[in-house]
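Let me begin by presenting the structure, written as structure tokens, before commenting on it.
One protein chain is absent from this view; the other protein chains keep their places.
The block that comes next holds subunit A.
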Amino acid sequence: MSSQDIPEENLPAEQDTHGAVGVADEKNPFADPGLPPHEHRIQDVDERAAKRSERSVALLFTVSMLATVGFIASYVAIPADESVYIWPIGHISAMNFALGMTLGIALFTIGAGAVHWARTLMSDLEIADERHPIEAPPEVKTKVMADFKQGAKESALGRRKLIRNTMFGALALFPLSGVILLRDLGPLPGDKLRHTLWSKGKLLVNMNTNEPLRPSDVAVGSLTFAKPEGLEEHDEDFQTEIAKAALLIVRIQPENIKDKQELEWSHEGIVAYSKICTHVGCPISLYEQQTHHVLCPCHQSTFDLSDGARVIFGPAGHALPQLRIGVNDEGYLEALGDFAEPVGPAFWERG
């Protein structure tokens, strides 16, 4: 569209009726001078430039069509497991790269074409529209209030209080059915969070080898993860049970154990602690052999395993529960009972 096509009434000069509030003059140099005059773009005055724009837009749309063809071709032709080297990213899935790039180009060029079209060939004349107050005029408000009063009066809701009160009662009560229905979302907690699979005589089974542990398997400075005997990965409730029963085992020289109870509950310096962080339940898995500190990688709570696993840094609120262990007749490490306190994050009933 060239400037010749712009209707006269759209030109800024014709629009002074709305738009400008004051006219610039000697009195007020800060007054609103009104919309600035429209400046022509080269496309408005030079038809050849407009043609060039038209061709650019058409080219972009054509590229889009080609990219879509490329998308379909990639989908059909590229094997799903082929990887390709793209500098500087490295080896990536050829299919994902080809589909994504062709789709991206197909979409982007449609957008670029439309925007270029709008910017160079559609009218760039700014137009002023009037606003109207959002609030209704007073007479409308009066009418609405009167209508409402009339409606309320005809309903007799205010006069017949018995109806009103019982209706409110009924409306307030019926959602209770919906709330009640939520009861079976889950069982009541009971004391489930207080117990784990550990009990007297259960062997400590190495998580990696699936073999019961002997004291000789645990070297000073090593970190071993264990589960209770009888819990297998294929068990239906494996996830829920391991979430409480997971154990971390380290060996510390007995003379380095500062906590008396910890020493009593250990076996030849082998101590077993709950692996589940007492903060919000991440499994603790970073062990510093020199200091006997374990660190939870989620929120960096740090526990001193040589001192009753008390918290020495981070957001955890209490020490890791210790599992009392011993050795059975055959020389395997065994639990001497369940954890004395609930494992994992604290909760209201924990106490």
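Following the convention adopted for this analysis, a contact is a pair of C-beta atoms (placed from the backbone, for glycine too) under 8 Å apart; a residue touches a chain by one contact, two chains touch by 3 or more; residues count from 1.
Keep in mind that, in the parts below, contacts and distances are computed from a predicted model.
J.: Could you check which of "Hydrogenase expression/formation protein HypE", "ABC transporter substrate-binding protein", "Cytochrome bc1 complex cytochrome b subunit" or "ATP synthase subunit c" matches the UniProt name for the chain that's left out?
T.: The chain we cannot see is, by its UniProt record, "Cytochrome bc1 complex cytochrome b subunit".
J.: Of A:133, A:158 or A:178, which one is in contact with the hidden chain?
T.: Counting the whole complex, the residue in contact with the absent chain is A:133.
J.: If the hidden chain were put back, which of A:51, A:143, A:159 or A:192 would touch it?
T.: Missing-chain contact among the listed residues: A:192.
J.: Please identify which residue in A:56, A:83 or A:123 touches the non-displayed chain.
T.: Candidates A:56, A:83 or A:123; residue touching the omitted chain: A:123.
J.: Please give every residue of subunit A in contact with the chain that is not shown.
T.: Contact residues on subunit A toward the absent chain are 12, 18-21, 24, 27-36, 75, 80-81, 86, 89, 92-93, 95-101, 103-115, 117-119, 122-124, 126-131, 133-134, 182, 185-189, 192-193, 207, 225, 227, 233-234, 236, 238-240, 242-244, 246, 275-276, 279-283, 285-286, 297-301, 311, 313-318, 344-351.
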